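What follows is a single structure, written as structure tokens, with notes after it.
One chain of protein is taken out of this complex; the other chains stay put.
By letter and in written order, the chains are A and B; residue numbering begins at 1 in each of them.
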Amino acid sequence: MNLLLLILIPLVTAVGVLLAAKQQAKWIAFGGAAIQLITSFVLLAAFYAQRTAGNTTQFLFEQQYNWFPSLNISFHLGVDGISVAMILLTAFVVIAGVLVSWKVDKMTKEFFFLLILLSLGAYGFFISLDLFILFFFLEIAVIPKYLLIGIWGSGKKQYAANKLALLLMFGSALVLVGMMGTYFGSGAHTFDLPALAKLNMPVEVQKICFPLLFAGFGIFTALFPFHTWVPDGHSAAPTAGSMFLAGISMKLGGYGCLRVAMYLMPEGAKEYANIIIILATIAILYGAFATMMQQDFKYINAYSSVSHCGFVLLGLGMLTKTAITGAVMQMVSHGVMTALFFAIIGMIYERTHTRQVNEMGGLLKVTPFISTALFIVGLCSLGLPGLSGFVAEMTVFVGSWQNADAFHRIATIAACMSIVVTAVYILRAIGKVAMGPLKAGYETITDATWNERLATIILISGILAIGLAPFWLNDLVRPGAEIIMQKMSASH
Amino acid sequence: MSNALQIALIPLLPLAAFVILGLFGNKYVNRSAGIIATFLLASSAALAFYTAYQYFFEYGKVEGVYQKVTAFKYTWLQFSDQLSIDIGALIDPITAMMLVVVTFISLLVHIYSLAYLKGEKRFATYYAFLGLFTFSMLGLVLSSNIFQMYIFWELVGVSSFLLIGFYYDKPSAVAACKKAFIVTRFADLGFLIGILVLSFYAGTLDFNTLIERLTSLQSAEFKMATAASFMGISALTWGLVLVFIGGAGKSAMFPLHIWLPDAMEGPTPVSALIHAATMVVAGVFLVARLFPVFQISPIAMDVVAYTGIISALIAAVIACTQTDIKRVLAYSTMSQIGFMMFALGVSKTGGEAGLGFTASMFHLFTHAMFKALLFLGAGAVIHYVHSNEMKDMGGLRKYLPITHITFLIACLAISGIPPFAGFFSKEEILLAAYHHYPVIFYTALITSGLTAFYMFRLYFSIFWNKQTQVHSEHSAPHDSEKHGEGGLAMMLPLIVLAMASCLAGFIHFGNFVTADGKPLTTALHLLFSVAPVVLALAGIGIATWLFLRQNDSPVKYSNKLGNLYKAAHQKFYIDELYGFITQKIIFNLVGRPAAWFDKNIVDGLVNETGNGTTTLAEKIKAFQSGKVQQYAIYFLGGVMGLTVLFIYLWK
Partner (left out) sequence: MITPGLYHILFISTALFFIGMYGFFARKNLITMLMSIELILNSVNLNFIAFNKYLWPGRLDGVFFTIFIIAIAAAEAAVAIAIIINLYRSHKSIDVEQTEEMKY
């Protein structure tokens, strides 16, 4: 399987969107996303085929081309189970995002072009094995967001777009500095990830570079206290933009923390693990409590994303194989779930023209499909077994509990407490929006259209695929986590 | 059919009903949804009965001891090398019994609902939810893995949530379903942490292995679990108490019971199935499942016993004062579960001392029958009167003859009047408490007297007392058909359950369900039975005196009791207390500050950084004035500064 396909398909689609007539842009984008989804499945199948055939190389389908030889930068691609999981997630979110944007009327071509460009950045990011290329794709995934929010957003869109772009740029800057530190500090003068991982970097370098890289990527995944771009950014973005932000962008950060910061610098990770845990626990509880107080539907999901992404960081900070596996599963699960949540919020907003939960009520009566989907995604968010959230959170909890000292125990119990708070705010939102007497003025609104239904079904099937049969994802992710943990325990 | 497949099909058939009706129900098969679901459930029930029969009479017993049989087990999620969630089926006497209870009651409720919810717009949805619930409950009782139990534990919780909120446009129903979910969720937090604690020390999540490791006094796991301690109490005890909190939440034990009365907002058949017969006894089942481990820790056992008896008493007192008939039944359920709980708490393993365990399970079984009957009877009454309030009822025995008789049987059974089912199980419970726990015994005795009183208060208020006016307006002939007893579909379950309530007591439960699997002969001590029966009769007598005819003595006596009556009527203000804690403390002192902190401090910092940069830029901008001469001065200043620097300072 040639990994270049994963980059070429979005590239061709993006060019196609630009060249097409306005009316056809969305169809081309949809076609490209669909092909990409199929390609991702093919990748998954090929990956399994290789693994079952006994190929235990860490990264499969590796490719390497010279890119900038004098600085030792090469175009190095390859995937392991974690990347495959993230690529699948991206493909799901992208196709759903394209589908819910069916009615975008303003500068349609540019809109879809930016969406596809963003996905291109994400795919590239997940398959890069060279720090520089990784960074390159990370930036590709950041810039379109600014435009998406600034042009197609709503509310305080300029403020939100600025804030988001600046904070993410700040994160990127930290990553860049950390990268340079790695490049020079390791003494190898290379950006190649596997090569860097093989040599044990000096402990002092790790202690300096790890926080830079982890915080830099952490900002993407709503590391407390750098999470404030999340609520504003999400609420101002157009529906597809929110889906991409929460479903993909925030995962870039988590993936980067794991693949770059922790993989390269186990000593640094050990050094700062406790700080990560503290910040993550704060984010989990504090995000959850802040959610309880929100009135705007998008803010509710945005703050809950802060809380849920806290589990990712918590799992990473716990430094056990199970917890790290759980963290990755939480990334995938949260990505699908939150994308669906934003999609549904968007659909409801299109019909009721309000995002204040107090102004809605009884929508189950008029929009059974959307409301049922809202129930499903809400229950997934509060961790109902059979849906994806449960599996991921439980894996994180069990993994966290394996650390037997009081500090980790307290953090775990505090994180567990969020399941109650989550139930409170989710039920509050669902109760106000879908249940209760139908508010006047909403009698005539219609249920989902075919494209919305398709998007919803695609994402729900993702949620169910993880929730009902978590073993495939677990098998996919565990070996990756195992290698990181081996490196962690090998270095002393 | 292989054993594993046969057992797997028991929960899977209701699941099939859920999937089919959930996906296509409202559109394509709304009318026939009930029939489809009932048919699937009947098959499931038949399989469950057959399985139980096979287990008890064919393969379950090896050398006189009932074995735990794992029918199948698949790894669902591998946490680490030791810990994994396995989806499996574990059959032992309590599971076999629960399979029978759950499928039996569920089947009757399915049949009953055919008439009760006729014409309901979301008929198929209702049956889909019932299917989901039955599936989850069956999965729960079959669990071979403590995490599997947690999974289904949550699923029954959510099906209960969906069914309580079935009338979703009623604000009270919405509030009730949210409350039920959140309160049980809070308890589940305890369960979850308990699981984490137990599994950490046992190194497994599998029930059999876990029990084996934590009960053998020599195993390394046991030593570790008892050696580690927190606040002077061993980790094992902590784990068990936390798990019990989960059970107490689901079983509506004090002080986590507040959701149960409100849960009566759901359709009545649902209350019969979920909030009387099956789901609410899940907590009892959980303790019974982990009973050998609970045995190790006297503290945990005491917690179970005293929680049980306190709940039993408080609920009985509150039940005497409620006027909503379903709420009376809800509190009575809570009270009866309290009986089951403390019976477990006072029990030991093996022989005569293990009576409590058997008695608890026996009571669970009989209670399921007569309490479901009471709820379904109440459903028939509500269906007829269109009200839950006692004041709208009275003298209904003439209009609802079958309901009346079956309701009376159920009341006698719950009051513990021989030879009805409740008598036998309650006697055993009291006997179990008698020897070592005098406080519990006497409290239980009083409670059973109260039980008789409030049940007959309910009975007389519905069927005797005053003549209701409600039905004069419905007495037109064409209406009588619609407003009769609901036809065969509603009456058949009542009759079947009434028969069960009469006969269930004669099963020799000790032969089948004991703590150690060995049969236990239970003898009826006639002399011992005198006190409870007399108390029950006294309760009935008082109720007859006060409520048989309409008079003003109930009001008089309640006024005399003054504050006690008022407090009981207001459910001892526990709801208000919770309301205060959640609304005032959590929302105002945690939630609001968190939101404020985020808006003003964290966000403020980010904004201030932005503003600061702008201000700084604004300031620097002044340097670029466009005045050439100013630039020249800066230039000169710079040159002179450099000159000074290089000549004098840079040596």
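Everything below uses one rule, namely that a contact is a pair of C-beta atoms (placed from the backbone, for glycine too) under 8 Å apart; a residue touches a chain by one contact, two chains touch by 3 or more.
Computed from a predicted model, the values in this text were never measured in an experiment.
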{"item": "Neighbouring displayed chains - absent chain, whole complex", "value": "B"}
{"item": "Listed residues B:218, B:521 or B:629, member touching the removed chain", "value": "B:629"}
{"item": "Footprint left on subunit B by the chain that the document does not show", "value": "624-629, 632-633, 636"}
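Rule of thumb we're sticking to: only the chains that are shown with their structure count from here on.
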{"item": "Rounded Å distance between subunit A and subunit B, as computed from the means of their C-alpha atoms", "value": "36"}
{"item": "Of subunit B, residues touching subunit A in the complex", "value": "26, 75-80, 83, 85, 147, 150-152, 154-155, 158, 165, 168-169, 171, 174-175, 178, 181-182, 185-186, 188-189, 192-193, 196, 199-200, 587, 590-592, 594-595, 597-598, 602-603, 605-606, 610"}
{"item": "Of all residues in subunit A, those that touch subunit B in their complex", "value": "162-163, 166-167, 225, 227-229, 231-232, 286, 289-290, 292-294, 303, 320-322, 362, 364-365, 368, 379, 382-386, 390-391, 394-395, 397-399, 401-402, 404, 412-413, 416-417, 419-420, 423-424, 427-428, 431, 434-438, 469-471, 474, 478"}
